[in-house]
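Right, I'll just put the structure down here and ask away after.
With one protein chain held back, the other chains of the complex are shown just where they sit.
A, B, C, D, E, F and G label the chains in the order they appear, each numbered from 1.
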Amino acid sequence: MEETSIIISGFGGQGTLFAGQVLAYASMEHGLEVTWIPSYGPEMRGGTAHCTVIVSEEPIGSPLVRNPDVVLALNLPSVDKYEDIIKENGVLVANSSLFNRQITRQEINSLLIPANKIAEEIGMSRLGNMIMVGAMLAMKPILPLDVVKKSLEEHIPERHK
Amino acid sequence: MEETSIIISGFGGQGTLFAGQVLAYASMEHGLEVTWIPSYGPEMRGGTAHCTVIVSEEPIGSPLVRNPDVVLALNLPSVDKYEDIIKENGVLVANSSLFNRQITRQEINSLLIPANKIAEEIGMSRLGNMIMVGAMLAMKPILPLDVVKKSLEEHIPERHK
Amino acid sequence: MAVTGWIVVDDLYCKGCGLCIEACPQEVLVLDKERLTPKGYHPAKMTQETCTGCGICAVVCPDAAITVYREKPEKVARR
Amino acid sequence: MAVTGWIVVDDLYCKGCGLCIEACPQEVLVLDKERLTPKGYHPAKMTQETCTGCGICAVVCPDAAITVYREKPEKVARR
Amino acid sequence: MAKELLKGNHAFAEAAIRAGVEAFYGYPITPSTEFLEYMSARLPELGRAFVQAESEVSAINMVYGAACTGKRVMTASSSPGISLMMEGISYIAGTEVPAVVVNVMRGGPGLGNIAPSQGDYYQMIKGGGHGDYFPIVLAPASVQEAIDYISLAFDLADKYRALVHVVVDGNMGQMMEPAELPPLREIPDKVPDWAVSGAKDRDPNILTSIYIDPVDEEVTNLRLLKRWKEIEKNEVIYKEYEVEDAEVLVIGFGTAGRVASSAVREAREAGIKAGLLRPITLAPFPADRLRELADRVKRILVVEMNSGMMLDDVLRLVKGKVPVEFYGRMGGMTPLPDEIYGEIRRVAENKGPGAQDPREDWIPRLEKVIAGEK
Amino acid sequence: MAKELLKGNHAFAEAAIRAGVEAFYGYPITPSTEFLEYMSARLPELGRAFVQAESEVSAINMVYGAACTGKRVMTASSSPGISLMMEGISYIAGTEVPAVVVNVMRGGPGLGNIAPSQGDYYQMIKGGGHGDYFPIVLAPASVQEAIDYISLAFDLADKYRALVHVVVDGNMGQMMEPAELPPLREIPDKVPDWAVSGAKDRDPNILTSIYIDPVDEEVTNLRLLKRWKEIEKNEVIYKEYEVEDAEVLVIGFGTAGRVASSAVREAREAGIKAGLLRPITLAPFPADRLRELADRVKRILVVEMNSGMMLDDVLRLVKGKVPVEFYGRMGGMTPLPDEIYGEIRRVAENKGPGAQDPREDWIPRLEKVIAGEK
Amino acid sequence: MVATTELIYQRPESFTDVHTHYCPGCTHGVAHRLIAEVLDEMGLRENTIGVAPVGCSVFAYRYFKMDFVEAAHGRAPAMATGIKRVLPNNTVFTYQGDGDLASIGMAEIMHAAARGENISVIFINNAIYGMTGGQMAPTTLPGMKTTSSPLGRDVELAGYPIRMSEIISNLDGAGYVVRRSLHNPANIRKAKKAIRLAFETQQRGLGFSMVELLSSCPTNWKLSAQEALDFIAEKMVPVFPLGDYKVHPTLESLKV
Partner (left out) sequence: MVATTELIYQRPESFTDVHTHYCPGCTHGVAHRLIAEVLDEMGLRENTIGVAPVGCSVFAYRYFKMDFVEAAHGRAPAMATGIKRVLPNNTVFTYQGDGDLASIGMAEIMHAAARGENISVIFINNAIYGMTGGQMAPTTLPGMKTTSSPLGRDVELAGYPIRMSEIISNLDGAGYVVRRSLHNPANIRKAKKAIRLAFETQQRGLGFSMVELLSSCPTNWKLSAQEALDFIAEKMVPVFPLGDYKVHPTLESLKV
């Protein structure tokens, strides 16, 4: 498997950074090289937070990417921001709970899932972010699901259990 | 006349810097190039104060000199410090009021005068420094005496008149 | 006749912090859960007619989002 | 018999500032105009025998130049 | 120990702790704040010293004080905070006491922003403080390297009674990577003989940077300079990729150098003979190695996250043997692999002599890039 | 006006007053203190602003404030004080407001001493502050030059909304020379349109150095860089002596350059074809002129009162065309004409290739000199 | 009978139309509003130059419709001094947080007050570093948890809260120094009056003026907007007593 670049983006409170960390931990456990880098700065600035995760079998040069292979967009601004820059044949997973518009780019593989709704249904309203990760893995199996599950369980903050 | 370098050195209170300034003013009035540079730093450090005056017909490069043409030594430490570095055939004028030893170097023109004593005799005890300058000019007439007199009168602080 | 007043909350500024709601002595304010401001907040809105136009909500609003009006009875000037 | 004292002024430190002279209640100190210290000051010195060894001079001396002694009468212990 | 997924600033701080740092004095500033926050939790529980100083001016002078005791001490800050430390840094250098200063660089000048940058190269390498002094400057490019070289920083500081700067950019401080931490070192209880500790059964130790007689100061300057020459001989560190047969030599440090390695790989895949020299000691600079390579390669491309600072050192050392070109991003922008790859291609094909100042050709190119990104 | 015998620091201050400085904010430090003392007497009587600040940190930020009003403002200090100004200086540069900073350099690093030095070259020229900025740096070598170039400093500051440093050493601040002061200039009462003065009948003016979005910061950095390139084109100043047929080119600035002129004269008298290039703008450096001369001369000798800082710039520009040698005194020592003359003789006879780092040959020579002076 | 509509309150003239970046419920906004209202009432907008600090209020200049400069962290009083000395007829004020004013800027504020600079200082005491994510401030309460005092401020190691108003009132150059709070309508009204008096002090050349405002930081205190106001009333006021610490005699007579 060659290098895969993933951007996860959403509102401050949606756990985008955490979702990326779960993937990073899982990749490490799975013996892969990985980098995780957030958009940083005073949270209070509000707006969207995002992180970039790069997973690879070789040592990773750039922790940043211009055209990601995969984007998890947890809100509309994120869809607007990233839809156009996803790599050809890349993957876009978008959270349709927070908007209702179509994905215009055709040559990318896009999936709309009502992550918030699903999360509430299974009684874990805070885990919309992980629903998205799951959906992504289904489309692009860069990691075994159970490895990701395991790292989620190990790293989820007490208060969210 | 080519460049003449003069060092005037003595205790803090002896007016060594002022004597140098009088020479500098006079040189300027007389249409010569001149630089005056003091040993600077917190007076309170005590010890000796000295200044270097360079007089010349051409623009002056270095305001400092290693082997001066002329030295006015107002106290013993100054004689000790400068006797050896005066240029060959240079001039040393020393204030014998504050010490009694011979000048060892023979090939320089040295003059011992009891400047303090003379100054007191003529009732200007503060002007020992100028007595020395006068003596120097007698030995090395780089400036007309009256020009120096004039600049002395113009620049002497009120309280010393 | 009781003096009555009303307020206008500007969506551009309101962040739905709720301080006006806590402060209002008439308890006529709530957050509008139906609506989102352009910045993504549920803005404050009036629920009843009993606002006195006292302006306390405006005094506590950190975002100067509230404009307060009051209706005052008045005699018609004679010709 | 009056207690008597004396002081020793160390030329290495004394700067002839004269503060001890002003401070001495017995007025037994002066600057020694005859002598210059290695640093070129006229040091303080005692002029009379009436020093009580009170140590005030040492208290005011900025240069810790003064050592103060006092002579004390004393009975000879019996064998 | 096994690898853990570590956040840059936390890893740097823990690495310092493992290396035996006994005191951290600092002041919060993005993007280095987590460094201080981590220390505020860890050091007290280890019974070591932590003080959130009232300012960076105070912080560096606290460091100065602790350094005089011979204990391992450090501070960490970011660009504006580092500027406030310049007087203290010059004092530390002038007093010849060991200390480690970490600069997590951000965009400047002035308040600028909190994004990653390499714009403090001059300040850190040439001495932003007054007078003649020579800090050792380490520029790691991954969390693991940072861990390793922060330990080294303390060893070098002690070995040469020197000031050691570790410079990283905001990316490094904020990113997470798998890395391995060394075991916790024993803290040696013997005090260096020059340190202050109370003059018991020995003559007093005086630590000062004042040499009021210029003759003494000159001797001191000379001592510092000769020590620096020693350091230049002994302590140069750099990493290389594919330089053996390289025709285009890319030179970059820290994140810029790391990103460049992706671009070099891409270039090789495209059949371009590119290689990378990534200095880890920016001071002492790998001068001899660069001179050797300059005799072999056809062209050099310097990549930085500033307006061309290390570039000056490269130009000085290459002495015009081969054309040197420059590509930089500024103000908190990080160049991406495709940009650098594009530059490598361009340089590989360029047969021109190269401008007197490589920045002259670069400015219009960068303007295009910026326009393109808008 | 006729020549007067003027003391450096006083002349500099009066020159600034004649040039229309409306505010001086500073803090005492030897050897620049007379500058502040003079201002404390003159400015109030002219109804202009003088504040003895609580520190250099505060002083430079007062300067920053006044600079934002578009009025002519300055400070003067010496090495350690300048180090404390580095953050403020970077802010001034980043906000693009005009200001003049005079550094009367003394021996360092650290507290060092109060004797004349040129050890702050890096700090003043390369930017001792954080981030990418480019101060203009003027280095006069006589009281008259200082008077002339301090006036120029204000004009350049206004012309480019730039930070201008004037660097002299302690000798210059303390010496007296005959010199002529210009007449007192009218203070223009029109406010620059970018300055803050109260937003009456216009949109508010905002002056800041924060560009939180790296894209904006990069554009700002680029603007500063391009402005600098303009300055490099327009504002280079230098003096030359006997360079026409020179085989040995001596390069030195300030007092070192001035002393060198005596040595060059001596050398010429002794039949040695020596010449002197004395940069007055250290930044922008007379690069083109140096390149031309490097094509003509046989050897170059750089003379400084530091451990070899301008030397690096010379090496970068000469690109190995001719051997470059170095002679420096440090720590407050001023080289004397005979020393430099001796060096010129030596260099004139030396046919060797010259070391990679000229300082390597110089260190042992300096050690001999020091031993000899003891 | 007809009825007329009376405008009781509207957004001040001295504000721009920009949505602030402050967190919901943060009383930085209230402090901003009061300043704007006072400058409106005194008709000073076009004459005023503001000095923004480094802190959450770093962008204050976006929200006030007047000339503004952005100071280095802690140096606002020095910058304001530099401005006021060359523009004595302009109204100059600084707006500073507690890290800015009481920590890194301690020397600058003390000396501006000692010099009696005719500037007005609005000092936002929220007991924490907001912008950088909640580190300890000199004003942090004993035992209070912050990101740089994770176990709560240990006074043995990290020292005690600094009461700036009390301290600055010791300086002869200070003309008006008071502490107010923003935690409820009554106190907000008092705060506004104080801000008015601070600017009156400057107008009359009575020296340095400072209004310390106890302010909330819901985000870093990890409280709701309303809980944060209660925290001020219950926890902060006891440590930072509200009151007048220095009032120039001329002001006492003043009716505003």
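The working rule: contacts are C-beta pairs under 8 Å (C-beta built on N, C-alpha and C of every residue); 3 or more make two chains touch, one makes a residue touch a chain.
All values reported here derive from a predicted model rather than from experimental measurement.
Asker: Which is it among G:V155, G:A186 or G:V256 that touches the chain not included here?
Answerer: Per the contact definition at the top, the residue touching the missing chain is G:V155.
Asker: Across the whole complex, list the residues on chain G that are touched by the chain not included here.
Answerer: Given the touch definition above, chain G has residues 103-107, 110-111, 114-116, 138, 155-156, 158-163, 166-167, 170-173 touching the missing chain.
Asker: Can you list, in ascending order, the chain D residues touching the missing chain?
Answerer: Contacting residues on chain D, toward the hidden partner: 5, 10, 12-13, 15-19, 22-23, 39, 41, 53-56, 58-76.
Asker: If the hidden chain were put back, which residues of chain E would touch it?
Answerer: The list for chain E reads 22-23, 25, 49, 51, 53-55, 57-59, 61-69, 71, 73, 87-88, 91, 95, 196-201, 204-210.
Simple rule for what comes next: only the chains that are shown with their structure count from here on.
Asker: Specify, for the interface formed by the sequence copies chain E and chain F, whether it is same or different in terms of residue numbers shared by both sides, with half as the dividing line.
Answerer: same
Asker: Centroid from C-alpha atoms only, then distance chain C to chain F, rounded to Å. What do you get?
Answerer: Roughly 62 Å separates the two chain centres.
Asker: Can you check how far apart chain E and chain F are, centre to centre, with Cα atoms defining each centre and the answer in Å?
Answerer: Measuring from centre to centre gives 27 Å for this pair.
Asker: Going through chain A residue by residue, note those that touch at least 2 other chains and give them in order.
Answerer: 42
Asker: Using the touch definition from the top, which residues of chain E touch two or more other chains?
Answerer: 30, 80, 110-111, 114
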